[in-house]
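Supplied in structure tokens, the structure appears directly below.
The complex appears here without one of its protein chains, the remainder shown in place.
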Amino acid sequence: MKPVARRLGLGVVGLGRLGKRHAENLAYRVPGATLAAACSPMEDELAWARETLPEPPHGPHLYADYADLLADPQVDAVWLVTPSSLHAQQIVDALRAGKHVFCEKPLSLEVAECERVLAEAARYPHLQATIGFMRRFDPSYKDAFDKIAAGQIGRPFLVRSQTTDQNDNDGFFVRFAATSGGIFLDCTVHDIDVARWLLGKPRATRVFAAGTVALHEGLREFGDIDNGVAICEFEGGKLAMFYASRTQAHGNDSHSEVIGTAGGLTIGRNPRANRVEIYDASGIRNECTPNFFDRFEDAFLHEARAFVASVQIGAGEGDGAQSGATLADALEATRIGVALRESLQSGQAVTL
Amino acid sequence: MKPVARRLGLGVVGLGRLGKRHAENLAYRVPGATLAAACSPMEDELAWARETLPEPPHGPHLYADYADLLADPQVDAVWLVTPSSLHAQQIVDALRAGKHVFCEKPLSLEVAECERVLAEAARYPHLQATIGFMRRFDPSYKDAFDKIAAGQIGRPFLVRSQTTDQNDNDGFFVRFAATSGGIFLDCTVHDIDVARWLLGKPRATRVFAAGTVALHEGLREFGDIDNGVAICEFEGGKLAMFYASRTQAHGNDSHSEVIGTAGGLTIGRNPRANRVEIYDASGIRNECTPNFFDRFEDAFLHEARAFVASVQIGAGEGDGAQSGATLADALEATRIGVALRESLQSGQAVTL
Amino acid sequence: MKPVARRLGLGVVGLGRLGKRHAENLAYRVPGATLAAACSPMEDELAWARETLPEPPHGPHLYADYADLLADPQVDAVWLVTPSSLHAQQIVDALRAGKHVFCEKPLSLEVAECERVLAEAARYPHLQATIGFMRRFDPSYKDAFDKIAAGQIGRPFLVRSQTTDQNDNDGFFVRFAATSGGIFLDCTVHDIDVARWLLGKPRATRVFAAGTVALHEGLREFGDIDNGVAICEFEGGKLAMFYASRTQAHGNDSHSEVIGTAGGLTIGRNPRANRVEIYDASGIRNECTPNFFDRFEDAFLHEARAFVASVQIGAGEGDGAQSGATLADALEATRIGVALRESLQSGQAVTL
Partner (left out) sequence: MKPVARRLGLGVVGLGRLGKRHAENLAYRVPGATLAAACSPMEDELAWARETLPEPPHGPHLYADYADLLADPQVDAVWLVTPSSLHAQQIVDALRAGKHVFCEKPLSLEVAECERVLAEAARYPHLQATIGFMRRFDPSYKDAFDKIAAGQIGRPFLVRSQTTDQNDNDGFFVRFAATSGGIFLDCTVHDIDVARWLLGKPRATRVFAAGTVALHEGLREFGDIDNGVAICEFEGGKLAMFYASRTQAHGNDSHSEVIGTAGGLTIGRNPRANRVEIYDASGIRNECTPNFFDRFEDAFLHEARAFVASVQIGAGEGDGAQSGATLADALEATRIGVALRESLQSGQAVTL
């Protein structure tokens, strides 16, 4: 495709581990876009930007303050890779400044705050606002979506999906537990979005969750767990089962399965690192993707390209598979995730 | 191993589809045993026995009546492959007649009746009574048990297990629904037993179940479903997730997964029919085991051999992996299965 | 099936490692047959038989001398598991004594001797003589044969097949090298037979072979190698590629592939030990079959049953897939194997 003459100016906000990856994608690998600005309150992150990203005049303006970035006329859209607790207000600010918004998941850990953002966004129907559930852009998930849409498995009625990380003995996520919202809001939201997306966006009616601390005792003080399981019932007899884990030995094993009346399919069930198989005294094996970024590297890139293309053609929300998760999708993911946490804590099923 | 001079005399009771398979195994493939008797109230089943099983003097005495078989002094142990509703009383009758008992699962669909059998069996400690959860004898399940026991995956804390049948448009199981006890008591009991066995027989504390009718509307009048999912919490933070289905397109896909603190393993995750892979315009594929008997053919045979060996060496109940499910195991499977059905019907978690 | 009244009396000759396996199969697992006699010149092997096999009157007569076994009127068929150099004469002796013959491969390491046996066997058309290329009876190979016969891959024109053993540091096969005939006659004969069987028994026209000593230097003095590769051209543009190895790290990995004009198939390409997959820090893996007996355990059993059934119904040679390799098949395997050895030694293609 030929890029339009005017490149879309993007402003990335937050240059932590994931922010850096986004910034590099936006700077070098998204035709039709230019990384116009980058923002971080951390001097070392800005130093990284100065060293790694293109130099002016082609490189991004660097800001320590979000308000300054919003004031930059070269910025057509903001790309938020900031702490979850900031997402909602930053989205609202961006919309008010006339910018399109891409924001990493979750929209918010609070249902009410999600609703507030949706209400505000309704006032700016000409602006895109997308939440980064990147699995929708993974080529294999996309292929599965297309096959289901083409009727290859009949009517889909059950999704099994999991987000499971390789065990991290440093316990980063234990320290993160205070603000993560718990394993279901941090990890399972991806699976919730996958399930809704692949089942045709049914409304959830009831959930049940359970969990355990297998290795990381430090989670107990936050009421959190390192392995959780859940069932979600949707209207129309549709079902989902979820598994989330922080303690896998073999790698990041985030995969999904969809079962329909005429067949089923799995996406990524063996999280192969690549196409190599090794034969030795331990048998025949493949190595696994160590973390979610390795697994979903392509998805992050396709997600960015799709967002830019979507803004350029002026697509509205909800234009189907090609577009990412809408604010409404993100609200539903948070609503279900919050209910899962409530079920975990109460030991009871929660009706939505 | 050298068989002892005196072969164990077995009396198979019930010669339906599964009973015939057991009878052939017992007649031809179990060293140390002899098929001394067979019993069925159906004339066509007895005719099958006359044609297929060895002839006297080496072949079995044939009976139309269970009481007559129990009176046969050549019968050391009975092998019950009868309707579930008869199991409990037939076991009691066999024990009272001084016979060891192997009985197909389930022990009973009623917890109280299970308990009655246990109480009676306690009076005959010298007699074996085993319920046929054959997966324990499948070589792959056995290998998994051994690997877990050897600590290869650390401390196991989560089992995911499923019993899923290829769709049968004839709807045999719809007609069977009135007496099957529902999908959880009919199918998931296998997974319950697998989970308890592989997790070290923890006590279940709470369950939740949900389900749907994907294809077989006729099940609704029985309050039954054709696809069900469930979570079972055990003491000590152990967990299980179950899936049962009557509607798979690709075959009988009964498999299990065990996750531990240092690794995990799956048993039969791709239900390959054999070692052939086919390449054609549809891709690369393997065919799947069409039904549980094809999948567990070896397990049924090993189960029979283990029972015979166990009686011959006079093993008591609960001697570990080598022995099959005890009456107490079967009681637990029924107790949990009944709770799953109750949860399905109430929409609430059920505490055990 | 119902066994006929008169069981076929079998006499096993040779009770080495493989002979013991055959003897146990014949004694306990082949309906319609009885192990009437066993023969070994080694006292310790006869002692094993006395301890392990059924006792008289049901157990076999034991002989130290082959001539005595041939004189036993209870023996209807002999089962030769003896050193290769004895096969030809023992087959002739058995036929002259009026016995059917099953003989482990190879028929002989010499083409002329193979031809002599065929000439003699032609005088006894009522007697069965089968050479034990057991892969034909492996359920997966059988399924592949049936799929090809049904046209599922179009016209088959290329077979790739390998016989590769797990490395044995004890070097048994080095000591065995003096009499094995070399790696192609010892191992590749299986692949030759598979290729001919699956390609419709075409005539070989030209071969080329090459090889190397990867680990076992002791083979050099015998002109032998521990890894060999070969190409065999057949009439009608059909082709085969072979690989033989003594040095695999992961197990016995004997597998085959057939490519046709409309598809292809592989048999056993991943030599899974069973249905277990293990997840740990090294990735996801399956263990492999350690040796050919583990891989082909079922094949040996089906082979024995098929032989017995074939004799009982009076089948002649060449009755298709169900029957094993004929003497003519074995002659061809030896002829091609000898040509491969000649090509290895000369470095030139050999025309047949």
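Letters A, B and C mark the chains in the order given here, with residues in each chain numbered from 1 onward.
Keep this in mind: a contact is a pair of C-beta atoms (placed from the backbone, for glycine too) under 8 Å apart; a residue touches a chain by one contact, two chains touch by 3 or more.
Note that the coordinates shown come from a computational prediction; the quantities given were computed from them, not determined experimentally.
Participant: In the full complex, which of A:H61, A:R155 or A:R269 touches the chain missing from this view?
Facilitator: Looking across A:H61, A:R155 or A:R269, the contact with the absent chain belongs to A:R269.
Participant: Specify the residue from the set C:T52, C:T247 or C:N291 that touches the hidden chain.
Facilitator: C:T247
Participant: So one chain is hidden, and I want to know which residue out of C:A195, C:V229 or C:V311 touches that hidden chain in the complete assembly.
Facilitator: Residue touching the chain left out of view: C:V229.
Participant: Per the definition of touch given earlier, which of A:Q74, A:Q89 or A:Q152 contacts the omitted chain?
Facilitator: A:Q152
Participant: Pick out the residues on chain A that sit against the missing chain.
Facilitator: 1-3, 5, 28-29, 31, 51-52, 54-55, 138-140, 143-144, 147, 152-153, 255, 262-269, 272-281
Participant: Over the whole complex, note the residues of chain C touching the chain we left out.
Facilitator: 153-155, 157-158, 160, 206, 208, 210-215, 227, 229-231, 233, 237-239, 241, 243, 245, 247-250, 259, 261-264, 269, 347-349, 351
Participant: In the complete complex, the non-displayed chain touches which residues of chain B?
Facilitator: 248-251, 253, 270-271, 273, 278-288
Convention: only the chains that are shown with their structure count from here on.
Participant: Validating interface symmetry: for the copies chain A and chain B, is the fraction of residue numbers used by both over half? Same or different.
Facilitator: On the two sides of the chain B and chain A interface, the residue numbers are mostly the same, over half being shared.
Participant: To test your reading of the model: what rotation angle superimposes chain A on chain C by C-alpha positions, in degrees to the nearest 5?
Facilitator: Rotation angle between the two copies comes out at 180 degrees.
Participant: Centre to centre, by mean C-alpha position, how many angstrom separate chain A and chain C?
Facilitator: Centres of chain A and chain C (C-alpha means) sit 57 Å apart.
Participant: Distance-wise, how many Å sit between the C-alpha centres of chain A and chain B, to the nearest whole number?
Facilitator: 43
Participant: Of all the residues in chain C, which ones touch at least 2 other chains?
Facilitator: Residues 273, 278-281.
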